[in-house]
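Below you'll find the structure, written out as structure tokens, and then a few comments.
Shown here: the complex without one of its protein chains, the others still in place.
Right, chain A next:
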Amino acid sequence: MNTHFLQVQGLKKSYPGPGKSPETVIFEDANFNIEKGEFICVIGHSGCGKSTILNILAGLDEASDGVVIMNEKEVSGPSLDRGVVFQNYSLLPWRTALQNVTFAVQARWPEWSKERILEHSHRYLDLVGLKGAHDRKPSQLSGGMRQRVSIARAFATQPQLLLMDEPFGALDALTRGVIQEELIKIWTESKQTVFMITHDVDEAILLSDRILLMSNGPKARIAESVKVSIPRPRKRTDIIHHDNYYTIRNHLVDFLVNRSKLVSEDESAKQPYPKEITFPE
């Protein structure tokens, strides 16, 4: 009856206030859909509940209201169908890079032979450019390399939906650029559906098909859904020359600076969120 790969309807997260004071609503009435193979980025100020939405999609957190439906089934609890790349990498420090990946591969396909698991894991580590570092422990890897291991671990399990919580937040600009390009490469090959949180407007434009903009919390909303109408394949050096690049960028920045505050105050409007915004190519 529905044709969307992932549907989020009326999602809300709130915490009970102390004593009899009213509850604190982090965000409410979050509605959006994701199609198969789409790359979605979410941008919003700190505290608007981006990470909470991601954790609910991952099944690590529970919503106070609303549903998440993936493949026509309601999401409850974590699952290997939804891979997560955490902001702080979350590698197991007593395992080598390779063992961190085999850990996931083995969990995904327990019936596989040792050789097959190893072969599969090696392949994904090579794919993120970690040739020669397979046997190093996370403590012997740089921040960028750790995040690559984490990405390899997530992609290796071939989840139906990949959730990334500010994966490049802790990296320097140069490393970030390199890994973004690698991410595009892997994503193009695997046609994975990705839901990613970022703070970086340029990163969002470079990577995503659609950008969800969240207004400020408390009572945050997913206010706008902006289509990134720039053709692929995209390169960081080329997209800035595209006519839509600055139109979209200005729209996003304007939202973050000016309009993100207003949405939550604008209770009377009662318009259905998010507003769909498309700039013609």
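Going forward, a residue touches a chain if its C-beta (ideal position, glycine included) is under 8 Å from a C-beta of that chain, and two chains touch if they have at least 3 such contacts; residues count from 1.
Keep in mind that, in the parts below, contacts and distances are computed from a predicted model.
Comparing "Phosphoribosylformylglycinamidine synthase subunit PurS", "MoxR-like ATPase", "Nitrate ABC transporter permease" or "Aspartyl/glutamyl-tRNA(Asn/Gln) amidotransferase subunit C" against the UniProt entry of the hidden chain yields the protein name "Nitrate ABC transporter permease". Note on the undisplayed chain: of the listed residues A:L11, A:I26, A:C41 or A:A58, the one touching it is A:A58. Summary of contacts with the chain left out: across A:V67, A:L80 or A:I240, the touching residue is A:L80. Contact with the omitted chain, checked across A:V67, A:L92 or A:V178, is made by A:L92. One of A:C41, A:A104 or A:I151 touches the chain omitted from the figure, and that residue is A:A104. What chain A contributes to its contact with the hidden chain is residues 58-60, 78-80, 82-84, 86, 88, 90, 92-94, 103-104, 107-108, 137-139, 157.
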